[in-house]
Structure formats: C-alpha cells, structure tokens
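Here the complex is missing a single protein chain, while all its other protein chains stay put.
Chain lettering (A and B) follows the sequence in which the chains are written, and residue indices restart at 1 in each chain.
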Amino acid sequence: MRSPDEFSPRALASAAADILQQLRARGPRVHCITNAVAQNFTANVLLALGCVPSMTLSAGEIGDFVAHSDALLVNLGTFDRERREATEIAVDTARRGKVPWVLDPVFVDRSAPRAGFARVLIGRGPHVLRLNRAEFSALADSAATPDALVAYAGDKNLTVGLSGETDWVADGERFATIANGHALMAKVTAMGCAGSALVAAALAVEPDTWSATAAALIIVGVAGEVAAARAAGPGSFAVAIVDALYNLDGPTLIAHAKVT
Amino acid sequence: MRSPDEFSPRALASAAADILQQLRARGPRVHCITNAVAQNFTANVLLALGCVPSMTLSAGEIGDFVAHSDALLVNLGTFDRERREATEIAVDTARRGKVPWVLDPVFVDRSAPRAGFARVLIGRGPHVLRLNRAEFSALADSAATPDALVAYAGDKNLTVGLSGETDWVADGERFATIANGHALMAKVTAMGCAGSALVAAALAVEPDTWSATAAALIIVGVAGEVAAARAAGPGSFAVAIVDALYNLDGPTLIAHAKVT
Partner (left out) sequence: MRSPDEFSPRALASAAADILQQLRARGPRVHCITNAVAQNFTANVLLALGCVPSMTLSAGEIGDFVAHSDALLVNLGTFDRERREATEIAVDTARRGKVPWVLDPVFVDRSAPRAGFARVLIGRGPHVLRLNRAEFSALADSAATPDALVAYAGDKNLTVGLSGETDWVADGERFATIANGHALMAKVTAMGCAGSALVAAALAVEPDTWSATAAALIIVGVAGEVAAARAAGPGSFAVAIVDALYNLDGPTLIAHAKVT
C-alpha cells in the first residue's frame, strides 16, 4: 500500500519529473485516434517529449498499431464513421493487450450522438477520462465539483482529469488540484487534445493512472508558463510550448508545480 | 437609409475597428466546413480574435452545430463526399435559422465538378462569396473587373470579396478597394481560407454584409503588414500573423487601413 506521502503535492511534482525522464529514456509508442485539427500539433508535442506517435485510422492496420503501442488515445473531436470504426477495433485491441487508454470526449456538450458514443466507450473501461467542465457536466449529469468528480471516477472505475483555469484530477479516492498553465492555452486549438495525448504517454511509463494523469497535466501546465514568458500571442505561444516541452527538466517542473 | 458617409473609406476602417472589438466582446461561434490543409490554421486565427470555432463534418451532428452557430463558412478546398453531404445539411440549417454564411470556392478554376457544385450553392443564397481572381473568372465567365464584380454581386444578390494584390469588395451597389496585405500572405497555405473564416466571423456581429466583408479583409491585411515587419520568411510570418490578430487594436487598424 502506498504511503500518504506519495499523495502529497511534492510527491506528484516528483512523479512528473520522473515521468518526464522516463518518456525520454524509453520513447513509448503512443497511438492516437484524434481529430483532424489536432493531428499535427499532437504529433509534434509527443515527439518533443521523446515519444513515437502514430495516427492511422485504417481498419486494416489499426489493430496491429495499437497492439504494438504502449498507450492509446481516443479523442472524439472528429466524429466520423472511419474514426468510430477505428475506435471499436483500437479499444478491443487495447483491452486484450492491456494497453492503457485515455478518452477525450470533445464537445459532448454540443452533440448528443457524441455523448451517446462516449457513454458506451466509458463502459468499456478507459483508464482516464480527460475533458473540460462542460463536457463533464454533459456526461455526469451533474455540475463539475470536486465531490462529483470523485464520485463519478469511483463509480466508473477510472481517473478523471478535468482541465480548466485550474485542473482537477480525481480517482475514486484521491483528488488533486493543479494551478499551473496560462490563459493563452485556451487560445490555441488542440491544446487540450495534445494534453490528453500526453496523459496517454504518461500512462505508458507509470501504472498509477491518477499519478500519471496529474503528472501529465503538471508537465503541460508548467511548459505553458515557460512558453508564455517567451510568447507575443497565441501564434508564438503554440511554437514556444513545443520548445518548452522539449527543454523541460525535472528541477523546473518541481520549482513551478502548483499542486494542492 | 444609410448616409453616404458610411460608405467612405474612413467609415469602413472604423467599421473594422468596431467589428474587431465586438468579436472579442461577444465571442461568436463560427462553424467551418473547410479543407484539411486549412483546419488548424483557421481555428487558430478564429481563436486569436476571440471567436469559438467548430469544424465537425458529421451528418449526425452538423445540423445542431450550425443551428447554434453565429456564422457558417463553406470552403470547397477539400472536395469529398463527406463535406458535400455536410454542406447540404449545413446550408439548409443556416437558411432556416438565418445564420449568415460565406462560400469560398477554392480551385473552381481547376476543377469542373467543384465549379458545378459552387454554382448550385450560389443559387442557395450565400451572403458572401470570397475568392480570388481566377476563381471569379471561372464562376462568372468573365474577367474580374470592378464592373463585373458589381454586376455579378447584384445579379446573385450577395457580396463578392475578391482577394489579390489588392482586395475588391462589391455588392450590387457599392465597391471598395483595399490595398492592405503583404506578399508573404501568398506564401502561406490556407491564408485565404482563414480570411474567409474571418469574413464569416464578421458577419456574426455586423448585419451589413458589404461592410463586414470589407472590415474582415482590412483586419487580415493590416495584421499581415504588422506580421511581415516581424517575420524572416513565410514560416515565422504564419506565426506572427496569429499574434498580430490577437494584439491588433482599433487605432492601428484605422492608421493602416488603405481603402478607396
């Protein structure tokens, strides 16, 4: 059993530093079913951290790609037949091969068909559900409060990583608040999607899904702060955050992490 | 009835400054059916100006997205079955809900099937047709002259926004020339497509389509000039124009606008 100290803010920052190092050392393969807008940026974010992204959606080959991957992302941002079929195969393969996977139910608050599909997928056991406040409310039929997150995570047996002005990470027992990040992150498309890919990457090297999710959100948030200091607007910010992820080191992470 | 002064160059520059401010204050939702190359850049341009972009093409949900949007862009740059079906639903929904919409008939000069589809769409009443010289000639069976633009716009009951070394904006009665912009804009893919998305955004906050179109082209053109002053080539220019749109203010717009 884990010691209480492992759940401390300091321990989560250390876990983030450790995961950062492991990503670079091990270069995990992360397969991403993601939306058309996010594909390029997501691939570059993963590459910047030493991961090997793949993005195929083809029914004839996605099983093989997922079977040989270390983590899987399913992002619903482009909700077409091809991706729905790819998701069925990918999730089956991930379950059989014990490949950890993350669901990012983009815009379920604006589309009933997506919400329905997301609910089916949640029943199939994603390790992490990464979403924003409006999306959580749509799926949980409840306002996004810390208690609601913990209850939902416990009921569904997964970790919830909720992004917003502050990020919240909950499993059925633990809850952390991460106050890193910068307002410019909301002005760059696919920033949340890339963050979800980073959560998937963290799952590839850290079996504790709650710690992995928190660590990934700390990494993105601190990189966002570093990038904002160099940016003149959202254009240069989107470039600078990739540089920041590439150059990030453990001491910077630990010094900047704002976890409670 | 509008006063003559409203059609003056100075009035258009003021309208652009006003629209810029309204976009940031109101954050309109702009749904974009656009090509695969342009999706990411278009989303980032809209976000930089405070808009909320969405890009779904899925037949099962696009109606809902458009019904709750403040403007619609239909860009033919990727001419696949999915987008054609999405366009049918989106245009029907826009017409029923009085959502203003822009047609960008990319490459109709190089593809007869696109030109045919564009003609059908023009018959369904887009508020604005945003295109370049070659595309206009292909659709209007006429060289792109100021008189031809005004005649075509009057005949089709829409506003024509034509981009080129200088931009022309015509409805059936009014004609403006905008001499803003920079040569690097032609060296970045999807710049015109993003400009069309910005025209759609302007329609969301300004009911006079001619003024809205001119204002959007002034905004893009001035941002291009600001960006060019900071750029070392088309790569850094594409980044800098997003920053410039984010940082643009009314006095800069009015000082730089070159409208006749």
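Heads up, the rule we're going with is that contacts are C-beta pairs under 8 Å (C-beta built on N, C-alpha and C of every residue); 3 or more make two chains touch, one makes a residue touch a chain.
If you're wondering where the values come from, they're calculated on a predicted model, not measured in any experiment.
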Touching the absent chain when the full complex is considered, from A:S8, A:N40 or A:T145: A:N40
Hidden-chain contact residue, picked from the options B:G97, B:P113, B:P146 or B:P207: B:P113
Chain B residues that touch the omitted chain in the full complex: 35-38, 40-41, 78-80, 107, 110-114, 186-190, 231-236, 238-239
Where the unshown chain meets chain A, residue by residue: 36, 39-40, 43-44, 47-48, 53-58, 60-61, 64-65, 68, 82, 238-247
